[in-house]
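Yeah, one chain of the complex is gone here, protein chain that is, but the others are all in their spots.
And then chain A:
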Amino acid sequence: MHLATYLGLLHTSLRSLAAAFREVAKGHGDEPDVQHTCTVLASRIDAQTEKLGPIVGRYGEDREDEPERLHTAEFTETRSGGVGLLRDLQDLYALASFTDITWTVVGQAAQGLRDKELMDVVSSCEQDTARQLAWLQTRIKQSAPQALIAARG
């Protein structure tokens, strides 16, 4: 069974995602809403990781470094300016999408296994991931025209 591989993948991707949200929060202190919301979302991702604990205890996990690669490639440091913010948010979107589809895959396995506990975890965490994506999309759509058309430098 390869569920352990996917749980490992999920675990790593959650850790990477939380770290990335925290880095963006730290790097964009001049955008208070970005800073605050990224911090709030990061702590909720920590809570997702905790929920995964008992599941990992049951099925084990094999770690892969794919999300780490994605993370290090994108987040060596945050960028600055209007376009920089846009790009950082877009990277978060890519990372969150990776997590989102990983939850989907694990959720499908949970159904196949008839594991009610895992299904509940997936359901609540998928909602939370949807919230991250919705916020990122809202903020990106708001920033894009100003950054691409009017911003200087």
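Keep in mind that, in the parts below, a contact is a pair of C-beta atoms (placed from the backbone, for glycine too) under 8 Å apart; a residue touches a chain by one contact, two chains touch by 3 or more; residues count from 1.
Basically, contacts and distances are computed from a predicted model.
**Student:** What does the UniProt entry say the missing chain is called, choosing from "Ferredoxin", "Cache domain-containing protein", "Urea transport system permease protein" or "Anaerobic selenocysteine-containing dehydrogenase"?
**Tutor:** "Anaerobic selenocysteine-containing dehydrogenase"
**Student:** Just to verify: which one of A:P32, A:G57 or A:G112 makes contact with the chain not shown?
**Tutor:** A:P32
**Student:** Tell me where the left-out chain touches chain A, residue by residue.
**Tutor:** Contact residues on chain A toward the absent chain are 30-33, 36-37, 39-41, 81-82, 131, 134-135, 137-138, 141-142, 145-146, 149-153.
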